[in-house]
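Pasting a structure here, questions to come.
Note that this is a trimmed complex: some chains were dropped, and none of the rest were shifted.
Note that the chains are named A, B and C in the order they appear, and that numbering of residues resets to 1 at the start of each chain.
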Amino acid sequence: MAIPEITEKLLAAKKAAGVTFADLEAKVGCDEVWIASVIYRQASASKEEATKIVEAIGADPSFIEPLTECPVKGSLDPVIPTDPLIYRFYEIMQVYGMPIKTVVHEKFGDGIMSAIDFTIDVEKEEDPKGDRVKVIMCGKFLPYKKW
Amino acid sequence: MAIPEITEKLLAAKKAAGVTFADLEAKVGCDEVWIASVIYRQASASKEEATKIVEAIGADPSFIEPLTECPVKGSLDPVIPTDPLIYRFYEIMQVYGMPIKTVVHEKFGDGIMSAIDFTIDVEKEEDPKGDRVKVIMCGKFLPYKKW
Amino acid sequence: MAIPEITEKLLAAKKAAGVTFADLEAKVGCDEVWIASVIYRQASASKEEATKIVEAIGADPSFIEPLTECPVKGSLDPVIPTDPLIYRFYEIMQVYGMPIKTVVHEKFGDGIMSAIDFTIDVEKEEDPKGDRVKVIMCGKFLPYKKW
């Protein structure tokens, strides 16, 4: 789970600047998860977006350009991640994968939820019995083409 | 990805009865994904819930009891599932795992989203550019205990 | 690489009927690779398409309905297939994966070639030095959504 060097430097700058991802969302005008994805080099930004991110955390402008490059994505190691927070998503796929598949096919037909034309949000849902993490994934349904 | 025999029989009964999971949601009073999880033997139902499910699909009452048992969960094979719809969830974990982790920690502190005190919904979001699949996960935040 | 039972029966019927996939392409009006994918339970057909396929190979009409179901896809075993013809596609991904990625990003920006809104054709290119297999993949470019 090697974090790229640029990510470490940008996170250090962000920390030094005392800016949260929620602050970045407000300043940059994009969702905080997406901004985190750019910083973790899982997504590429336009020059304008990269400039806003780098300026918002007070990092060196030399970091702007690298954030616009198309990264090699999917950086977790090992194949089944051991970090408990991340592993739970693997577990959800294992336990609820087939049920979701069945329900999606029944609602939409044969096809998939795109993970590219896709957004993901993380929200805090306050709850007296303990706050809840809400993760909202929304991807275009792509029907299988026949030819 | 061996589907248990009971699942195949219940799905066949459901098909013969012409009932959708959405119908089951209305009849049973539980979410359709959860009902699918019971049928795929990833979740256990109470006797009442199992009875409603089995009756709603017109299956034999002998299926009620097995649905109340605590199953061995997580049935996908191989370790990284090949079915494209299910794989996308693996991909989402790979690409967005670290960004989500960072944002959750910033919002909640050190801990995880529970995959047990957890719900998952699948919705169809109509969109002129192509309908979208919305998957809403909501799990209790569990802070790491110190001792 | 367990072939589903229905696939074996349909292939036997096709053989008995003396029909090639090229014949099926002509009779059904769909590409032969796609028809093979339906028979190998990697794609789902409409009732009309399934009927044409089943009739064209003289199989029992009871096979029509199963061909319309959304299959669990990706049936190769082990994780890196050993069959030489199929392995070569793994090798092509290993050797040419990064070069293709670079060229696609340069031509299209950050995103992927869809494997869902996707067609694949296999053609025979006659060549005096030895005939050639031409595999033409054509998938919609899906740009990464930002949000």
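One rule holds in what follows: contacts are C-beta pairs under 8 Å (C-beta built on N, C-alpha and C of every residue); 3 or more make two chains touch, one makes a residue touch a chain.
These figures come from a predicted structure and were not determined experimentally.
Asker: We see 3 chains here; how many are in the full complex?
Answerer: When the whole complex is considered, it contains 10 copies.
Note that in this section only the chains that are shown with their structure count from here on.
Asker: Can you check whether chain A and chain C touch via the same residue numbers (shared by over half) or via different ones?
Answerer: The interface is built from the same residue numbers on each side, given that over half of them are used by both copies.
Asker: I'd like to verify one number: the distance from the centre of chain A to the centre of chain B, where each centre is the average of its C-alpha atoms, in whole angstrom.
Answerer: 22
Asker: Could you work out how far the Cα centre of chain B sits from that of chain C, in whole Å?
Answerer: Computed value for the inter-centroid distance: 29 Å.
Asker: For chain A and chain C, let me know how many angstrom lie between their CA-based centres, rounded off.
Answerer: For chain A versus chain C, the centre distance works out to 32 Å.
Asker: Residues of chain B touching 2+ other chains?
Answerer: Touching at least two other chains: 1, 80-81, 83-84.
Asker: Flag every residue of chain C that touches chain A in the complex, lowest number first.
Answerer: Within the complex, chain C touches chain A at residues 30-31, 34, 43-45, 49, 70, 72, 101, 105, 109-112, 114, 116-119, 142-147.
Asker: Which of the residues in chain A come into contact with chain B in the complex?
Answerer: Touching chain B: residues 1, 3, 20-22, 32-34, 36-37, 39-40, 42, 73-76, 79-81, 83-86, 88-108, 111-115, 117-118, 120, 122, 124-125, 127, 129-142 of chain A.
Asker: State the interface residues of chain B toward chain C in the complex, per the touch definition above.
Answerer: Touching chain C from chain B are residues 1, 78, 80-84, 87.
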